[in-house]
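Missing here is one protein chain; the remaining ones are kept as they sit in the complex.
Each chain gets a letter, A, B and C, in the order it is written, and its residues are counted from 1.
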């Protein structure tokens, strides 16, 4: 398996030239565009890695399923479902999903910025410091890595260049969909997006989601199975932004991408996979990462369809 | 299992009162709103049925995956993918998916009317009579039922009240996305939507999709496995109109609904399911049908997530 | 004044190179792109002309105020106002003015294709031949020219390449906003757009609108003053497509343009002006025509603001 991964990394390296590193905040644009790494944790507990799998990068939108999980843990499915929808929007991740003066909670989606901002406000905590601490703690448990922390430079950059997310949050507020002060909620959101991870961390998170809420090795429960089923379903329909339909065909497993270059893939009952390659396509997904996952899916028959 | 299905039919009968029979064409509005039936064909070849499973109804949008399969059989994945997109539109099935004067093929989706109309034009045949004959033949093979035919009264009604679909087709034509004469293409589309089926027929079609292209019993190949994987993935993300995200969470399997009241569900490797209950929710999906599938999914752990 | 017009034609001739002749139907694309003509009829009855003012071209959208006038003559303001709105749409002339599955009559505008198609259905006449005959008759009276007729080649081309307008008309029908058969209504619309005129004809029509409904010279009433006030107001806010706001600032009088290259301008109480120059900007307005009108407006203080 290590050989297969090595070969796929070699085969897909060229695709890094077809994408572009995210540049909407200065800090993200500093990374090397030609990195490519993959890490896999299989149901038998074996670990495999190839390429730049040890590189650190920020989790970005891959924190969205974690924010959703924490909101579910704190409030249950019924409460969360009443405040955020689950339909694909057919639009980019930072789209202003408003038409004709209405904005309803059912038009939000927790895998799109607006919905994820609402998730931050639903997470329990006396202060927003508490909330982000709890999100970080859940991330560490899902990843099986106590060292995980926030990349302060990226966080500062997110905060300094966050006009679009501020616009989205004030819009939510003006429609009565956000009770807390906008800057507090965004503080949590910006920090959550700036959590620094490796491919191994993502593979571990993906494994827990694939393993109905239990960790590899210790088989310890982190979240209830009902929540992993809920999250995996949303990842399937909306996890890869407005490239989710194409990804479902080409790869066929629940996954979430981030503009930091990461992809976390969930192969139900079989494995968790973490990818890193920061050159993105126009939809914000890692170009070489998707290529590698497609080939891997073909080789190992990963598609659940 | 028969007992379970009987009980689910009884439990869900009340939900038929929460929906409304389709009324956009007079012929469809004539059916009884409180019908509810289910049919299941399992991987061991066993058949189960309960309720009004023997009722005949028109296939309507459930023919969309069949049109897509025929287009794939005739042209291959690459050709078809270049003429129709695969992303959820986030809009109702008959939406005019045009913004700002552009209409690109990638904004079409074969599970939405515009995309399905394009599929009709891609199917091979010297005339549109040939095309519809081939679609009917594929439907019969997928359903394992040589008796399947077109409901002429519904077809006449579709044709007489088809202004919205005519608008969609002329729009496609004006953007250069439809080469053939509009009325010819619509002839095929209206007839395809008017194919008359039963729950058993849908269960059989679902089984072939769940069984990587092979029929129950004879295990005969109808379509290549690569095409069922392609179709199932699209059903997962877009099969239940703009209720697909919710369905993925609550039921968790690829499925397609039609405004005739049918639902065809695909449980990969395990079973095909056909449902009939014509009282629809506002999105055009069978109310009691979705409820029954949700309960069935919980009882038999059908969700693939 | 003749000298002034000659000089303006010379000054503005260069702008014809900045536009493009309409090409959405083959017949329109055959005209010479560098033609420029102007004709003016002043309140003292004097006529002035310069450049290619004798050239014939099709009236295209400039027939829209005439269709509106005929609808008003046949039904009165209250009836017409209930079936078509009067707000600028902020969109191009052939936009699909539908969002979120609704299409209301108040979202239509008689200066945009959809609204103009509805006007055709409101005009009295036993058959559509009758209707178009009456539109032609009103055009002749407004223009003071019995020779005006339909350009059969353009009409045939409009009909052959009319998919977009067919889409708009079927959409109206599907929303219950059009009672008559689509092809009949479009017959009237396509013929009306194909009426052949000269700058002098447009100047005469503009004069009647500027003169509260009475012809130059004979001072004969063609339409009631209340209707010219109604039409001029709509021309002011919507007459130049989504370039109307800019035109109001730069020229400052009610006007209507057509993709045939014509502009009819109404200077209330003072004059009617006809322009011809078929090289269009991206919004469908004559580039050199607007330039000439802007300079003329500055020289003669035509702006009503």
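In this text, a contact is a pair of C-beta atoms (placed from the backbone, for glycine too) under 8 Å apart; a residue touches a chain by one contact, two chains touch by 3 or more.
Everything numeric here is computed off the predicted structure, so don't read it as measured data.
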{"item": "Contacting the left-out chain in the complete assembly, out of A:140, A:173, A:214 or A:295", "value": "A:173"}
{"item": "Selected residue (touches chain absent from view) among C:65, C:162 or C:252", "value": "C:252"}
{"item": "Hidden-chain contact residue, picked from the options C:16, C:196, C:215 or C:228", "value": "C:228"}
{"item": "Subunit A, residues in touch with the chain not shown (by the definition above)", "value": "92, 95-96, 98, 101, 163-164, 166-171, 173-174, 182"}
{"item": "Residues in subunit C touching the chain absent from view", "value": "85-91, 109, 228-230, 232-234, 236-238, 242-246, 248-249, 252, 254, 268, 303-305"}
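Definition applied: only the chains that are shown with their structure count from here on.
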{"item": "Inter-chain centre distance, subunit A versus subunit B - centres from mean C-alpha coordinates, in Å", "value": "32"}
{"item": "Geometric centre distance via CA averages, subunit C-subunit B, whole Å", "value": "47"}
{"item": "Where subunit A and subunit C are represented by their mean Cα positions, the distance between them in whole Å", "value": "54"}
{"item": "Two or more partner chains touched - positions in subunit B", "value": "none"}
